[in-house]
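This is the structure, below, for whatever I ask next.
A single protein chain has been removed from this complex, and every other one stays in its place.
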């Protein structure tokens, strides 16, 4: 009997792909430990455990990382108002380092030299997984079957996987595969590939799973009061029924429920992958969408204008880093520190309505607002000296006048 | 009889404030030319003309600047995806330089040394008006009554204006003033001040005028195909009834109609004024909201990722400049040039749905897209070599590994 | 006898201008407290004290702020590599908030409602002084005589000041005024105005006071080893004679001496004032120039590339804020925090040579460097896998190839 090549911790999903990879890895001579992160997706975890063991996994880890996903990843994105290319709330990007971090921990605990995953060779997720692994454990070795010719040449399509599954006693899915691929976690679900690869094709009815169709969503809004401290939501109150949620995970789950019920959080975009190609994705991010709008509002209310501008630049960088897989990097550490620092005074309540796919800000209040009702009032002059504005405008116009003077001189010369 | 102090071109709105200013300016010894820009607001222009003449204006100019507003101002904001502080589509900010430019033209034509306006001393509009005037005509003199003690000490509230009006035969509004102030143009309407000054107060029902309440808006969407060339919309087709619009002004008016009908474009925000205070505004921007989303989509589809990032930075600057009143400035000239340059290949059709206050992107197509369906496909390998991604990831991880190495070394030293 | 209008703390320099202002303020009915900061300039402080008292100052404060200037202001600029418009090391800009902060402290201690200064109405210093005062003590009132018509109309030139001085027993300078104005502190000296206002005029021989002419400076360099911790110099050793300096102030003074001896730190620039005009200045910043180069080097050696890029952007902002007078502002607080955070690992020794007006970096070492001699070596392959670079390049080329593909398609179409 041949010697093991070593132990691999495989990020296992329970699906056809990673089941085949599990068996294939064993075939290649590895001991396989299956690892399945519970990051809030809709999944039968116990069935997956049994399946992995049945397929020959030496051990199965099913790890609930939902709460740390919310507190250590999503909350930072909320503080940042993180948005990739002006639209994408980074639902998948944020989950990857959270999942991979635990995978590395397991590998270290188990003394495994290898980790493996089922991400494709054209996508972002391979990068996010692997950069996390290398950053946290530089000596780790990564097996990415979809980038290995011996694997991808053998499995050229779904049919090859099906054949292999049948041959190796891997349970084959009974329901037909949807004509697109999905990836889900607590924050969002993505739909890509298949018929969606044509960017002109509209999302077919029935695609969405996390949000109701706004056409059939309730005819009355839910109105929520969201309370923030240090830029992070700490309490949600539904003004309709008085329901409240305070703990991070419960609060986030509740917002998903309300937003989902009202069809909030759907987008259809073409984005630029780190790898250099454009791809089309349809996403649902219910709670994330509400929090994006609510945080934007309370931040604008409590943060100085110029601090906000600087923080906005850092957040653009943050979003790009997270998207590209650099959560664990010196620069992302640094940017996170700076963004968190900016949130110290971001405190207060925002009142929002969720209705028919839309989030409306209705009002806000804060003990730490820089809004000064008396100062801004049209009826009260207060300390404000209107004539100061004259000087302000005049000095600001100085440069413009000088520019005009020069333009005229140059124009005059050209007409000579 | 005393000599005239000279001629003033007054930006006249027909309302109580500027009517009193008109009379007051005459009282101060100026000849007054009233100028009223038709920039798409809902207004009885002929009545305003008569009123101005009746109040003693030497001449009245009513100038339709709607088309130039769309073509020379709004289109640039669309190309830029211009957004101030992540939310405000700049509806008022864009109108000011358009209005003031014409005012300067009239002053130059009429040989007037003065221009005047009724903007308050705490707001942005005074800055936008005056910087435009100074930039285009450095020697112009500006009379801003609301910043002159002799004026604002005399007119301390609406009652003082009413009294003055009665005394000087200025027609007094018969309907009671709404408990907030409004400013309207073709692109947007703003509601500010009064009861809205408390940022916690929700917008009262009945406030909105340009958009239907999403609660009562139609139960079926309108689906529009918007065609862009060089980043500017050149054709809109309603797929429901086949209606099309191609000329800029008509196209924009049509989008206002459809978006308004579906309740699209409402926001309630606190923003930072140039003058240094925070203010609260409720805005409606129907067509602008649709175009923002549609342009964002076609741009992402046709523009290189890295060009997009650079252009995004320039657009942030552009938005700030426009908000602060620097449309006519060397830096805004420069930024506009650069942004327009980036739009040369932004061409194609976006399909959008307007429904219940929301805009949904449904699909897009373009002869100049950088999207490559074959390259990105999960089913086709194409020219793409998956193993290249391994090298790409490894090289990207180099820096992260080095950082880890250093951190470990430092940590080890500290534990010694 | 008339009542005092209150107490003014006047930033007093001992020169003709502020002596006249002192007397003039008394004439206007104020009690005057003279405040003279010792910030390292060449000055006879005791004589100035006597003069102020003789002119009627109720009290004189001579405050040595040199050490806090170095530790709380200059060190931050060193950490930032602060440079305004690519050239100016901000010697004056950094001194102003340090001087004004103490002035506000004195005003608060003395219960004075007013502060006053002799800065002109066209310059940056008025802004820097006053923004500092307002930020630290919003209710303070500022008397800026050079912006008050009753003052500047009375004193239209130096002769008017001389006449006034003679009339009021103010000692008149016996040496003729140099044909330019100077401002000096520990970090730098500036020469402006007068014959230097023509930007074509070369600095006359004999203008410089802090640095030797490189033409006559020593023919052998001084070679210094500068040690940094957290981005701040903590020790300087002269390899020639073994002299060392460790305490911040002594270290800085020593670097001034060595740099000055070798003619290091002269520049002649045209810069953009906050007020909107361009001005010409000739500056000497001996120690600051050495530290700029040395810090740049040790930072590049110890800081991650991407962190550096982000920090560079923040430092650009920092420099602009400091130049414009916003040292005490929420945004500058924030930026300083972020920059300091970036310096935690900036530690090590840089070897520099000062010679004939130039600073040369000769070498560097650090226990916290990210430089990895083995990794970069051309002779050792180490862990590095050259073939990874192929994948890295190929993936990076993907976008470029796609762009080429599109350009060709478009070109082909245009040629049809």
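Residue numbering begins at 1 within each chain, and the chains themselves are lettered A, B and C in the order written.
Convention: a residue touches a chain if its C-beta (ideal position, glycine included) is under 8 Å from a C-beta of that chain, and two chains touch if they have at least 3 such contacts.
Here the structure is a predicted model, which means the values were calculated and not measured.
Undergrad: So which shown chains sit in contact with the chain we cannot see?
TA: Output: missing chain touches A, B, C.
Undergrad: Which listed residue, C:55, C:207 or C:370, touches the chain dropped from view?
TA: Touches the omitted chain: C:370.
Undergrad: For the chain not shown, which residue from C:182, C:253 or C:275 touches it across the whole complex?
TA: Final answer for the missing-chain contact: C:275.
Undergrad: Consider the whole complex, including the chain that is not shown, and state which of C:44, C:209 or C:387 touches that chain.
TA: C:387
Undergrad: Looking at the whole complex, which of C:210, C:266 or C:368 touches the chain that is not displayed?
TA: Of these options, the touching residue for the absent chain is C:266.
Undergrad: Of the residues in chain A, which ones touch the absent chain?
TA: Residues in contact with the chain left out: 304-306, 345, 367-370, 372, 375, 384-385, 387-392, 394-396, 398-399, 402-403, 405-406, 410, 413.
Undergrad: Could you pull out which residues of chain C are in touch with the chain that's been left out?
TA: 81, 85-87, 120-122, 126-127, 130-131, 134-136, 138, 144, 146-149, 152, 157, 181, 192-194, 197-203, 214-215, 219-220, 266-273, 275-280, 296-297, 300-301, 305, 308-309, 312, 316, 320, 325-326, 328-330, 351, 355-358, 360-365, 369-373, 375-379, 381, 384, 386-387, 389-390, 392-393, 396-397, 399-401, 403-405
Undergrad: Please output the residues of chain B touching the missing chain, sorted low to high.
TA: The missing chain touches chain B at positions 275-277, 304, 306-307, 309-311, 313-314, 317, 329-331, 334-335, 337-338, 341-342, 395-396, 398-399, 402.
In the analysis below, only the chains that are shown with their structure count from here on.
Undergrad: Which chain is most remote from chain A in terms of Cα centres?
TA: C
Undergrad: Indicate the whole-number Å distance between the mean C-alpha point of chain A and the mean C-alpha point of chain B.
TA: 31
Undergrad: Please work out the Cα centroid separation of chain B and chain C, and write it as a whole number of Å.
TA: Here chain B and chain C have centroids separated by 40 Å.
Undergrad: Multi-chain contacts only, two chains or more: what residues does chain B have there?
TA: Counting only residues that touch two or more other chains, chain B contributes 305, 369-370, 372, 375, 384, 387, 389-390, 392, 396, 399, 403, 405.
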